[in-house]
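Every protein chain except one is present and positioned as in the full complex.
Then we have chain A:
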């Protein structure tokens, strides 16, 4: 059976335009830090890419630090600012629904003596602003809240959060890995101090991402070496990756409206087809508050393990927030936060995420295959 890829929140196929852009770059082998012509050629390409990345969020190009991806960006944002600002306080605020790149970094900082508040979320998947305000103290130096949750696609009220943090000493970091490309992120309008982005989630190559660091924000580097990325992330640059990333950014900017509409239509047809097939399911999180590309669905009477195995054998690639490595099923920490750890949604929910690899026919076909498997499993 021809496989259908519904896991774009995990990673996306490279846009053919990106591949085309990158191929000639492999012949540009100069080191961007070198003073000769070979180096300058690479540096030129690097500078262009940095400008593209910066303009996509209305930032200054000096404030863009290329990293190996979202995880590294989150690590630098959190550990780097925590270390550099601990003289002001040792309190950090984040949420229980963050990606592990943030959560495990927060836990690491706790071991180093920082105090971390993990904000809960409401059943709709969003944090509650009053409890956020209440958590802020004079000791708070960093607030790290994701723009869009990777499991549910629920959008967090980052504008409101940013407005609250604006007059506070704390920096506001947002992990925008899932939001970037579909949401308008303007660091001039939204007072964001640090913002993490990953290339392979927007049809760019893997192994590259960036961290936006607002001018003046104190960040300690996590690795030490040369002068690259203004010493904030030393190491010879992944030139081809950066060029590909920049191309993916350009395309994402140009096609944003089109993609939003297409993915929204996919999501709509997917759910409509499931309804027509008359299976029992619930959408997790509040539909209106989710990004177009992602939907998280609970199938009562099933479990993640059986669903995902059956889906894959039927050519449907999807995933779940419940980590199932080596046969251990950890209930989804995000759905536990929304519905309580005993709720069966935490162990019977699947994330479907749409994107470049899809077309309308596939979406209908996928929903039909999903429905027939669910029918078989619940009977």
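Worth a mention:
As a working rule, a residue touches a chain if its C-beta (ideal position, glycine included) is under 8 Å from a C-beta of that chain, and two chains touch if they have at least 3 such contacts; residues count from 1.
One rule holds in what follows: contacts and distances are computed from a predicted model.
Of the names listed as "tRNA-specific 2-thiouridylase MnmA", "Rod shape-determining protein MreD", "NADH-quinone oxidoreductase subunit I" or "ABC transporter ATP-binding protein", the one that matches the UniProt record for the absent chain is "tRNA-specific 2-thiouridylase MnmA". Of the candidate positions A:272, A:312 or A:361, contact with the hidden chain is made by A:312. Of the options A:84, A:136, A:283 or A:329, the residue whose C-beta touches the omitted chain is A:329. Annotation: of A:62, A:166, A:231 or A:376, A:376 touches the absent chain (contact as defined above). Interface with the hidden chain, as seen from chain A, comprises residues 305-306, 308-310, 312-313, 324-329, 376-377.
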